[in-house]
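Here's a structure for you.
The complex appears here without one of its protein chains, the remainder shown in place.
For chain A:
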Amino acid sequence: MQVGIAVLLVLLLLVVGKLFWIQGLDPSGRAEAAAAQRTLVESIPAVRGEITDSRGAVLARTLQRYDITVDQTAVTSVDVPSTDGSTQTVTPTQAVYKIADALGMSDTDVKKALDGDKTFNYVARGVTPEQYNKLRELNLPYIYGQPTFQRSYPNGSLGGSVVGFLGGDSQALGGIEQTQDSALRGTDGERRFEISGDGVRIPVAPQEQKAAQNGSDVQLSLDSDVQFFAEQAVRERAKALKAEWGTAVVMDVKTGKVLALADTSSVDPNAPGEAKAEDLGVRAVTQSVEPGSTEKIATLAGALDRGIVTPSTQITVPSYLQIGSEKITDAFDHPAQNRTVAGIIGDSMNTGTVIMGSKMDKQTRHDNLANFGVGQATGIELPGESTGILAPADQWDARQEYTVLFGQGVSQTPLRTASIFQAVANKGRQIEPRIVNSVTAADGTVSTPQSPEPKQVLSESAAQDTLDVMENVVTQGGAKEAAVPGYRVGGKTGTAEAPSDSGGYDGYTTSFVGVAPMEDPQYLVAVTMQRPQGDVHTVGVTSTFSTIMSQVLHHYNVAPSTTEGPKFDMQVPENIKRDVTPENALEQTWPEPSRDDSQG
């Protein structure tokens, strides 16, 4: 009896000793190895933030998707359990058909993906959860699904280059996706937990979790509806004129916020690989063109601001100007005329603009344009912005020092042109255009990017005078088609020769920039068309401006105008100065405007 107990005790001691050896001392690191085997570390990918328009419509969203992979070395006939409990043998050929059905792929593509001796190969990328679930029901042990994210852009190429796109490795490659990447991206998290042999998580085991910091949502000032009107209108016009490209900028005059940046063709961010290289950027931002006559507004504003003229100042304009060896003509033939400043701008006369503008010296002409931001980037939150070219005044040649007054020999983006008009329409206060309204972090805190400081580039009275002349362009001048029924509208046409890639010029750049309603301008629309085909007098975009502006005014419920705009005489024939010739026209003088005049 006692011997038996002793034996038992010894055995017990042995067991306890072994237990202590394993559990307490663990010289071979079994516990660690076991923990490592049980522990699973999973990366928790941060969800990329959404991009929405000003009304909250989603422009870019992140969706759950799966990448389907295969271990090619394990592809053999397998017995898989079916739903009724029985098992079924699936040969690789059968598997190919089943996978192809589940994923909606062609049999040959699936076969190609399964054939080989790689342990890791993609079968399909970015399949929907629905397709993935169908695939999972096949219970094929050599097929794996890896959760991943896919960006979805519901509007497609509508504003596509503004929204931007991601590359194959989720690298932000264009538009807002690129410039706001740090906000949108977020920070990946990590989860550690223990699983049992059958893959179920052990509930009582310790687990650590570092939550992912999801990306912030970015709200743009872009309005999808306005973007659509604008894009549809410029595409229609560009198609009719067989233009190389066209753009439209719609802007809120009071804030400088961009409501639409329309392109005639742009990338569909859902399939950026199919887009042409020139469609990847926003042309209103990346393309610098000679602005042409729209620049006369900058010249006029500068002359008004410096007290050189008033809208009703009379200037005798010969049929052409001869300055040394340079001849400057107008787009239409006319005899010598006595025009008002409003009449010169109304019919877009190069000659009159040069007579008026040349009262500013060369450096002042340069500084006037630079003051409006010509030659500088606006700093809008879009990649690849072109600064345009404004050469220093001392590098201008004999012709350029006059042509810059009507927008030739200088280049700028359509957005910069719009920005000049924004300053004029906003009582002389220029606010650089922006497109990001706010950024909302994952925890709900909203931050608004600091808006650029308004810059008074023009006196309020000079701005008002410029607006009056712009309205006259539509009511009495050469842009009557720009009118919008019910509203007072003002603007300026532009036609410039487009520089050819091989030197010289080929084709035109036509444009119209306008604002409305004139009693208190709220919206600005700038349309530009590059190399439209056809006669120069028929390739304008004034009607396109009218279409877009009318939609914008209705869309934002702007009350129709109840007042009448100012009326200027375009010509005063009886006061013509007979002694003015093409050679001496620049020397003519006129009475300096009194303070009262310039207020009017």
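Simple rule for what comes next: contacts are C-beta pairs under 8 Å (C-beta built on N, C-alpha and C of every residue); 3 or more make two chains touch, one makes a residue touch a chain; residues count from 1.
Going forward, contacts and distances are computed from a predicted model.
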| query | According to its UniProt entry, is the unseen chain "Formate hydrogenlyase", "Cytochrome c oxidase subunit IV", "Aldehyde dehydrogenase" or "Cell division protein FtsL"? | reply | "Cell division protein FtsL"
| field | From A:Pro45, A:Pro92 or A:Gly126, residue that would touch the chain that is not displayed | value | A:Gly126
| remark: Touching the hidden chain, out of A:Gln72, A:Thr187, A:Thr255 or A:Asn270, is A:Asn270
| note | Answer key for A:Tyr97, A:Phe193 or A:Phe228 versus the chain not shown reads A:Phe228
| remark: Only one of A:Gly168, A:Pro485 or A:Gly503 touches the unshown chain, namely A:Pro485
| Hey, which chain A residues sit against the chain that's not shown? | 57-58, 61, 63-65, 126-131, 133, 150, 152-158, 200-201, 203-204, 224-225, 227-228, 231-232, 235-236, 239, 268, 270-271, 274, 485-486, 554, 559-560, 562
